[in-house]
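A protein chain is absent from this complex, but the other protein chains hold their places.
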Amino acid sequence: MSGPASAPGIRFDKIDKRYGGLYALRRVSLEIAKGECVALVGRNGSGKTTLLRIAARLSRPTAGTVTFVGGLAGDDSRPVPAGFVAHATMLYDELTAEENLLLFGRLLGVPEISARATELLRDIDLYDRRASMLRTFSRGMRQRVAVARALLHRPPVLLLDEPATGLDTASVEWLARTLRQLRDSGCTILMSLHGQSEISALATRAVRLDAGAVVADSADGGSVAAILNVSVAG
Amino acid sequence: MANRAIWGALVVLLVIAAAYASFFIAPTENSMGEIQRIFYLHAASGWAGMTAFFVCFVANIFYVLRRKQKYDWMGVSAAEVGLAFTTVLLITGPIWAHPVWGIWWTWDARLTSTFILWMLYIAYLLLRGMVEEPDRRALLSAVFGIFAFIDVPLVFGAIRWWRTQHPQPVIMGGPGSGLEPTMRNVFFFSVLAMHALMVLLLSERYRLEKTRDEFLEVQREAEAG
Partner (left out) sequence: MSLLSNATVLLGKELRTEFRSRELLTTTVVFILMVVVLFSFTFDTSSGESRKFAPGLLWLAFLFAASLMLQPCFLREQSNDTLSALRLSVSDPFAIFLAKLAANTLFLLFTELLMLPVFSILFNVPVGGVVAPLILVFFLGSLGISVAGTALSAISAQARMRELMLPILLLPLLTPVLIASAEATAALLDPAPAFRKDWIGFLAIFDVVFLTALWLFGEYLLEE
């Protein structure tokens, strides 16, 4: 799977996100350069999911802005949406794998969607099961289709929220391979992770969140591994 | 503090004056007798309620566009105050109807429409009670509030048009129409008094909501440490 020629970076500028009285994110500012592969770590409730959903423009920040810097604009001068892989599959159980891809591909306006869907189904090694209802798939298989969905429109930015959770070893290996290819072709990747794994090994940078604030960033000096290690212990 | 007390006292005086006027200044109506005097309270309450609901509508729109808490405070306050006045209208209706027609309720156009209006804003408050998260609650109820208000003319229109084909006794004619001059003056004075009361209740309720939210804010900040 190939990424785009020129991927934008992501700029978070003083992001606040409140739910009632609780701040899920508090004045988070982060600049992610084009092509970086950033691992976002932290305990449950530290704000990782919230930050990702804000980057995906699914969630509106209470204050602050998020911008994609220096990227391609869509044909209708609407910014190209990021690819998003969440904890939930974001796929319809009552449709087949192929139908799911065709549906979202058509909505996104992906050209020659049938060919693209076929290409992706082959890439995720589920072409044989393309006509099976998604509800018959295992977690690992569903996650692969979810990643395929995220990549339909060849997004320049990919956001992943704990993508390896509940995956079998083979699927994790597949995911690591896929992300490596995307990273190497210039895609900007921001992924939240739980500690070290094959996936975290791909990261060129690590950022740690705690209670809605950035507490460590490998870009400030310090190693990616150190930040990832700390989160395993803590 | 003293200011509020003074304004409050003035409003109460105004209301008392209006009550006095409706009992002692307005002439007795021909066909219905003394019970007709309740019209001044009934109609004026109705108008004050509608104005409150309009304030709610405007507050809802501002909230959706600006997302400032104060508009949410205004929205819920206006809805509650509007509901209070509308309840007065719905209760004074039967009180008026019974001595005149011997029935407690008549499904006349205005009463029926007001009943639906009342239910819409009860639904608005119920909805608020069913959404925990404050920002979500504010946004969802604001949008519903907008829908409810734009429905109001459609409800009144449909019921009035329907009633022309299935007539029932009418509890009151159009306000100010067919009213003898003194009666009309008392009526407008009552409307003024009720609106003054409405504004008073609205500002007090708004204050309450503001204080409550600010208190919760402080409490949360303290807990977060």
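Brief remarks on what is shown
Here the chain labels run A and B in written order, and each chain numbers its own residues starting at 1.
In this section, a residue touches a chain if its C-beta (ideal position, glycine included) is under 8 Å from a C-beta of that chain, and two chains touch if they have at least 3 such contacts.
Here the structure is a predicted model, which means the values were calculated and not measured.
Across the entire complex, contacts from the unshown chain go to A, B. Remark: the omitted chain is touched by one listed residue; of A:G109, A:G166, A:G195 or A:G222 this is A:G109.
The hidden chain makes contact, of the residues B:R66, B:H98 or B:R136, with B:R136. Across the entire complex, the residue among A:L51, A:V66, A:L91 or A:L121 in touch with the chain not shown is A:L91.
The set of chain B residues touching the chain not shown comprises 64, 116, 119-120, 123, 126-127, 130-132, 136, 139-140, 143-144, 146-148, 150-151, 154-155, 157-159, 161-162, 165.
Residue positions on chain A in contact with the hidden chain: 53, 56-60, 76, 78, 81-82, 84, 86, 88-95, 99, 103-104, 106-109, 149, in rising order.
Heads up, the rule we're going with is that only the chains that are shown with their structure count from here on.
Residues 18-23, 62 of chain A touch chain B in their complex.
Those residues of chain B lying in contact with chain A across their complex are 132-135, 216-217, 219-221, 224.
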